[in-house]
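Heads up, the thing below is written out as structure tokens.
Only one protein chain is missing; all other protein chains are in place.
Chain nomenclature is as follows: A, B and C, assigned in order of appearance, with residue numbering initiated at 1 for each chain independently.
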Amino acid sequence: MMRVRLRFFAAVRERVRAAEATRELAGPTTVEALWDQIRREYPSLGELRGAVAFALNQEYVDSKTMVQDNDEVAFIPPVSGGSSRHQDV
Amino acid sequence: MMRVRLRFFAAVRERVRAAEATRELAGPTTVEALWDQIRREYPSLGELRGAVAFALNQEYVDSKTMVQDNDEVAFIPPVSGGSSRHQDV
Amino acid sequence: MFEVVEHPLDLARLVAAVGRADAGAIATFLGTTREHNAGRRVTRLEYEAYPEMAIREMRRIGQQALERFGAKAVAIAHRVGVVEIGEASVAIAVSAAHRDAAFAGCRFAIDRLKEIVPIWKKEHYVGGEIWIGPQRGGPPDSISIT
Partner (left out) sequence: MFEVVEHPLDLARLVAAVGRADAGAIATFLGTTREHNAGRRVTRLEYEAYPEMAIREMRRIGQQALERFGAKAVAIAHRVGVVEIGEASVAIAVSAAHRDAAFAGCRFAIDRLKEIVPIWKKEHYVGGEIWIGPQRGGPPDSISIT
């Protein structure tokens, strides 16, 4: 049995209506599988456009990265600004 | 008879030992001829390396520009910084 | 100095933090709230951060600016919460021996910050509100929540 801490931000936070949560996981899980689980819990997340990125213990990780007990997992919606196609300032 | 005001700066000012002066001119004169006259008065100016530029009434002008009565003429030694060959900051 | 703060940014503090006796140039950048964006009349912006991770990513960007451009020091501060028209949401200062490196490092820092630092911007405009994207790799769109 593993316990992980989840962090939600911006559009994700608003749809989940929480800034953080904990989940207990029965077996080995990737960050992406965890996100799929959260999306099933909160169907309104399905309307988000643009893929989220994943952070594990405050570092960007690949979607296939496995979570460990006591990890902090964050689902990172698109950050502000960014693309030079779309320079905002 | 014309009267002109002369301004001296930096290395030029130090050699002339004055920040400004006036001269009365008998006939038509270019800024360059005026500079030649000043250099004859102050031989130490001959040791300056690098050409001076000329400003007439606070605008850069060509060396052949004629001075008029009541003009302000400045002899501009090389300004600080400048060339990308020699970037100072 | 790498900070996420809830109060107005003080550029002078960042400049002081990057001053060095061997630096002849300091380039800075301020990102400020514009009154109009994409045809919308903006009333205010609201920033939200993942602060621990944002500071970590800012520090990494600062380190990269030192290594890639030979900058002497980098400071980055980002404000969160409401940022009114004309106010600054982000401030960056980069010192270097010469201006080429200071400008290059500063430009790199703001570009990279906007690509990867986990800070989000909600634009409040006349008629609605919208989270502004996009992020590296994602489509160049926005996530509408109105």
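As a working rule, a contact is a pair of C-beta atoms (placed from the backbone, for glycine too) under 8 Å apart; a residue touches a chain by one contact, two chains touch by 3 or more.
What you are looking at is a predicted structure, and each value in this text was computed from that prediction instead of being measured.
When the full complex is taken into account, the listed residue touching the unshown chain is C:Leu30, out of C:Met1, C:Ala17 or C:Leu30. In the full complex, subunit B contacts the hidden chain through residues 7, 9-11, 13-14, 48-51, 53, 55, 58-60, 74, 76-86, 88-89. Residues of subunit C that touch the chain left out of view are 11-12, 15, 19-37, 85-86, 88, 95, 97, 99, 102-103, 106-107, 110.
Rule of thumb we're sticking to: only the chains that are shown with their structure count from here on.
We define each chain's centre as the mean of its Cα atoms; on that basis subunit B and subunit C are separated by 47 Å. In subunit B, there is no position where the chain touches two or more neighbouring chains simultaneously.
Along subunit C, no residue makes contact with two or more other chains.
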